[in-house]
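Here the structure comes first, spelled out in structure tokens, and everything after it is commentary.
Only one protein chain is missing; all other protein chains are in place.
Right after this comes chain A.
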């Protein structure tokens, strides 16, 4: 019998690449072993390690819907060594994938409630599977209304345009608000930062969960607005990033206090996060 080796990636192939923004591409990936692909399951918020052999490994959110059975997707911003190498790959290229890792958004506890999603830039990546999970036909009846507030620096910096401007707004019970930081020719939508837009929209806190991800300043100021609107920390979830190597709680790198972000996160409830040392 073959004993599982959690550090050994699964060979995989990039089948499609979507240019999301200037420095973000979404990679659609298929595991080479059809049985492994068929057995792949992830929950919204989980992550996976992607290998470019000869360069290294890096951790990314699983950006595809948990209900997608034929492929998985990663939205990757070009940042350093591994991410630059991935950006140079073309469809057909071989990579390695291991995962899924980490906890997820509490979709069971969220059942029967409304959801407010707040994203900034590529921060929509971990939230996208949550939305797509909830609007999947088999799950839609389990969840209430979904409000999505999404902002980026410019129109060109908004990811997943097809879903943000078409699929989601056309789904019953889903409302999408988009905003960009500064006016731009051809943009007729809202202009301004996400926190101010949240204050303007005034989402109601009752029977609602909040999932927020984006640049730290955006999160910080948005949380202040949410507090003014009456949201409690217990209702709010976010995902954290730390430098990671193993993804499975062995290499020690991603600890915040006694928690390992790779195992006990990346999704954290804000009230629980307050209990940890501020080392993230």
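The working rule: a residue touches a chain if its C-beta (ideal position, glycine included) is under 8 Å from a C-beta of that chain, and two chains touch if they have at least 3 such contacts; residues count from 1.
As a convention for this text, contacts and distances are computed from a predicted model.
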For this session: Between "Anti-sigma factor antagonist", "4Fe-4S dicluster protein", "Tryptophan synthase alpha chain" or "Hemerythrin domain-containing protein", choose the name on the UniProt record of the chain that's been left out.
Result: "4Fe-4S dicluster protein"
For this session: Using the touch rule from the top, list residues of chain A that touch the missing partner.
Result: 3-9, 11, 32, 53-57, 79-80, 83, 92-96, 241-243, 245-246, 248-253, 255-258, 277, 279-280
